[in-house]
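Every protein chain but one is kept in place in this view of the complex.
Presenting chain A:
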């Protein structure tokens, strides 16, 4: 059984016991424990059920690569699913629950899957594709809900996250990723050259694997002490920034790195501290010193709780003072695993043997094991691990060939198998942005191969280097030498002159014999219960699945991955990818190099959504633009709607009033008396310069250079494809200055469009463009009483019909506020739009309301604005246009100049497709039933009896109930619409309902325009 040792445990503080709860039971650990080490200390060997088969699973690893031990951690609003126990630091009061089981961890009904699977090919590779094909409807209602309940990975939190998260931008000369001996050595060399260094380590401690290795000494002291001392030096160095608990999640082009700092996960709710911090780093040079990950061995029952990675067993003993078993066996293809036998022996466990697939285990480490009288079984393998919720024993056999294992090997009763299939460099980050790998057939690993491609900086030179174990140097002396070189090279490439070489650390370490290739241990009974050889523990992918995929023709590793789901779980195959592709290569009879790896993608381990969002949550999620009158609107019943980035009143509701009633009241009041609209959001762009007129002639479809100062003209803008993209009134404010009004959502786009043409095509023109939208508040005063209202508010401008006719412009003051007065109308009523500097906006708005009381003035919102413009047949960009509509389609020929040689869109408007007669054209629609309002977007058909899918001839672009006309009105784009006046169109709108409407002119109200021209 797993237990806490009497002494030892470099990282724990035995004077600080911590209480925590696991599946509702109170347990105890120590300060410095991970959740995983604390569970093992309490002999919690069974920690979860597997994804597909619901097999009992235990802790396999001690770090980020852990596939099994995923928990829901925290409670209430701090609950989070799928937390790896091995990287979760224990804190007092922690609550953790296991996942993937029902009704309980000990008795799980889903395990029936596994029983069935032993007889039928259930859940084998491609099972879902093959089984759940038919009947089609069953997928949605039967298969998927069942599978989701059975196979879910954790529960989503149900409450709002109370914690805060932040982003931090940083620049550095050299970023060193990984705080093991390689990272420390590289950082030290880079800093000695004068470079600014950022050194990060994903765990809470410096030293990496060195902390657990007793057989290695550097500079005369244990490697762990050497690492701790170097880390302390670097922490004190002002040119080095160090961060623990900070994982590099991804490397991107040109030295951009994302780092994920877990600031207060180990102290939840620390006041003033964010929970996570996402570092957005731009580094001139990057050193990747991320170490290596141990591979499991693939044998029958290798997923039984109690089968662990050998390096992890050593970690639990030496770092946490926890021995994961009392009777142990080591199973390996390399020398490194012998260190675990030594550690187990030292911890007082009985090491009943070391099963080594090699025939000649004669290195220094095997000799040390022999000296301790530990039996070594050479040329043998574990044919099967026995046990259910806990390992009971193993059967050992002589390895005959790749597919056969001999009988009569000893059977041993053990509660721990420490396995090691060799080590794989963590090349994930290196591969994220172009680093190429090569298979090393001797060291049995993919290692960086910069000759074939490496991450590059903007100058085209290498900017990222792997160092130490991540570069394939697994033993300490070459690891340190490699890392020191990488650190110096990085500093030099970042523009620093390396100083004199630091003294070479003296390493004492047992020499190691080569690792042997062994990707699969055969079992004796092929189909007996418990003979599954797991490759990917988290996604329950077996060696048989990989071979089945190969037999079924999946030759590409990328296809095999998707077919079997190998490496697609939340651990992204950290322990399984190499084993899986080696098995695939074997099955295909191809070299591993040729099969290659799947693509490594960020993040290295999952990062929180909170960290990705950073501060952009709640009210900061999206910037909202508000006008100077916003507070008044809010205080006067405004029902807001988003318009572009703006918040605008849709209508102003009175006590007990519905939206519809409010809109109706606002429209009728503006038509009958006078209404006030906050039009500040209208885009306003100042265009100045001696060539402004020439420029605007090219930008607008109509002529602007002939506009007289003090006059306004409605203009259309097209793109080079000939399609309408913005419209608005242009005012000539002076001889060489214009004010362009754009749509509310379009001002930035239009300003950018003007700049683009000025800077990149017509740079000979002297024209200056400024987006002044925010500089001005603007108020529309619309209705028969508009003139009298403004006069009552007080103005020094002559706004009489003669002095300021329709489409004229005057400057002066209104109610004491500086004002630009435009006689323009989007409602069809007598209308003035008054612009005042933004700071006066609220005062002018209030003054106009005060003066308007006598005339029955009311504010109106965007919906009344829309209704009134639709009654007048005025188009709205985005309703009547969708990026494929020309001015001619909308009947706006009068606004497209025939005299001008050129304007944007002119050439396109003579293309065959834009002049074909059957284009969709704007029409009005009058429903047969005046109370029936057509749905927006409804499609028209000519023949209602045509078989489905029916050909449609156009669609409704705007549709309202008009309070003015007391009937429904609509506009639509209909094929050959202008030829269809008087025709009745059919609109099937779902079920069996068909709405009939007559094609009419889109101008429903005051076609002669008499109301605005008084």
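Everything that follows uses one rule, which is that a contact is a pair of C-beta atoms (placed from the backbone, for glycine too) under 8 Å apart; a residue touches a chain by one contact, two chains touch by 3 or more; residues count from 1.
Keep this in mind: contacts and distances are computed from a predicted model.
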item: The complex's invisible chain, by UniProt name, from "Spermidine/putrescine transport system permease protein", "Sarcosine oxidase subunit delta", "4Fe-4S dicluster domain-containing protein" or "ABC-type xenobiotic transporter"; value: "Sarcosine oxidase subunit delta"
item: Of A:26, A:159, A:901 or A:991, the one touching the omitted chain in the full complex; value: A:901
item: Identified contact with the non-displayed chain, of A:238, A:458 or A:656; value: A:458
item: Given A:253, A:404 or A:441, the one touching the chain that is not displayed; value: A:253
item: Residue touching the undisplayed chain, where the options are A:15, A:158, A:373 or A:760; value: A:760
item: Where the unshown chain meets chain A, residue by residue; value: 252-256, 282, 456-460, 720-721, 752, 755-756, 759-761, 763, 901-902, 906-908, 910-912
